[in-house]
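First, the structure itself, so that you have it in front of you.
For this view, one protein chain was removed and the others were kept in their places.
Going in written order, the chains are labelled A and B, and every chain counts its residues from 1.
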């Protein structure tokens, strides 16, 4: 799967200087510690300098400051991790898509599949679907009526795009994702729930990534919108009418309730939960398991939750938490009482 | 997909009075703000009254009190949201199911599929399955041995019903749902886990809805039971032997551990977790991310969790939480000490 690159070619392509034999060849990536001479690796974190001294790698990407200590050929970059990510993409280039439709796929006659796109085995393409150039539809995918997928997008396998879902260009959608499900909208009629037709769409911008088993509901009336460059990890839930701004990223197991709007360049760590109808600004960052119950319009880092501790200790502290309001009142009373005592004592003083 | 209705017909069908030209026609729904003359909309929340004044909608559903301020034709209802939900169902009626079995489906000869039911492309129907009248089995569904699905139920796409799962009438099950998986039951044999055969079923009542990628395990010995009218959102986990009472609703990402029983008309918000073997009464409501570690037999609203705050502030408060028990003891000691001081001072007073 990987291809071989020469050091000088890598330097030229990545537009960074190199040190060492220009003909040094690498054909795969590895950690500093386990690298062999055919490997490219990088030093991102200074704490790995010891591993650098001992590495058997063919080429290491590192900063100018670390170059002198490198026992191998090197590529010099002020941001070794980013440079490594680009180099790794050269070593492991995407396989070009071969246009065609597998004989076992079920494609509605009204669907328009670009000749350069691939529709894999046992996929179902329903009426009115439009699939753009070089799109890869892996095995077992289901594209509902009127779905559109933009050029160069990749549905890895077993992706479900429901009715009218729109996917931009260069999207990457992983197995088990369900996009455009009719969202969770009900009105109460006595004790019974009456489902409200959900007629908005799920609209994904360009360069969006959707993780395995992640779900994005379509809008109730207006659309659910996932902005350009948004990256969603696995098992995330996005409720109806949510909007996520450009380049925001969200780690696994998080859930966003309906109609919440998230700005640009936000990072949302794992297992974060957000209530509905909130407004989250640009450049807002939530740490893992944060419980978001109000809007956060201002940039910044926000957190919540109690980190784990030994269970006995936790039990005692939690018991006190149940009486925190009372404890706080008692402290206030005591403060008043001590103030009175102090005043009395001062009076008595000669 | 939507159909056109006249104002007078809508009023008659919904059994509510109308105001304005009886021949006003609407053929889709919209928000107050974005509505066009062919749109039906509603005013549910008084905070949208400004949008009402400016709406271009053809018909607005609202209360009698708001009717005078409405620039468009109106339907008058004491509960505009519920009335809207019913009207929307008239504008977007379900597509009638066309009976038949797609040529690519794999149906076991012993399965009994009602002639009015549809089995979609690339679905698998195993031995002994019974599918009732007008059931819609979308593309890519798998119905294991002895599964039964009641009349008018709809499996949208890629639904997996495992061995012996029972689904009532008018159910709606979304893509990726897995119902009737053999639950997580083990006995420990030294350090190893021995799986215990799970021979109960998953039994879903009538009018049940199951969200995308939601999982419902079958019972260990007795059945897992999801009552009539229960609505489960996406990515929910229901453990073996759980019972959920009629018309209870649960938002996304929640998980219920084995053998817990939940009453009727409960609402469980997103990302709630419940321990096993609990008893939750009727009309119990949990707010988002609640951590349910004991039974709640009484009606009421219950909550837990620490809402997000700026990370620095959170870090300082959490550090104190770790010593909350100690802090509480110190307060008690101080109270005793102040009481002694007060007593001494009173004695000294002339």
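Convention: contacts are C-beta pairs under 8 Å (C-beta built on N, C-alpha and C of every residue); 3 or more make two chains touch, one makes a residue touch a chain.
The structure displayed is predicted, hence computed values, not measured ones.
A.B. asks: Decide which residue listed in A:91, A:137, A:155 or A:202 touches the omitted chain of the complex.
C.D. replies: Only one listed residue reaches the unshown chain, and that is A:91.
A.B. asks: Among B:3, B:53, B:69 or B:194, which residue is in contact with the omitted chain in the full complex?
C.D. replies: Per the contact definition at the top, the residue touching the missing chain is B:194.
A.B. asks: Based on the whole complex, identify which of B:55, B:253 or B:267 touches the chain you can't see.
C.D. replies: B:253
A.B. asks: Under the stated touch rule, tell me which residues of subunit B contact the chain that is not displayed.
C.D. replies: Those residues of subunit B that touch the unshown chain are 104, 106, 122, 124, 126, 140, 142, 144, 158, 160, 162, 176, 178, 181-182, 184, 186-189, 191-197, 199, 213, 215, 217, 221-222, 235, 237, 239, 253, 255, 257, 271, 273, 275, 286-287, 290-294, 296, 300-307, 309, 313, 316-317, 319-321, 323-324, 327, 330-331, 334, 337-338, 341, 344-345, 348.
A.B. asks: On subunit A, what residues meet the omitted chain?
C.D. replies: Touching the chain left out of view, subunit A contributes residues 1-2, 28-31, 34, 79, 81-82, 84-86, 88-89, 91-92, 102, 104, 120-122, 139-140, 156-158, 172, 174-176, 207, 209, 211-213, 229, 231, 233-235, 246-247, 249, 251-253, 264-265, 270-271, 288-289, 305-311, 314-315, 318, 321-325, 327-328, 331, 334-335, 338, 341-342, 345, 348.
Going forward, only the chains that are shown with their structure count from here on.
A.B. asks: Could you grab the centroid distance between subunit A and subunit B? Build each centroid from C-alpha atoms only and quote it in angstrom.
C.D. replies: The answer is 25 Å.
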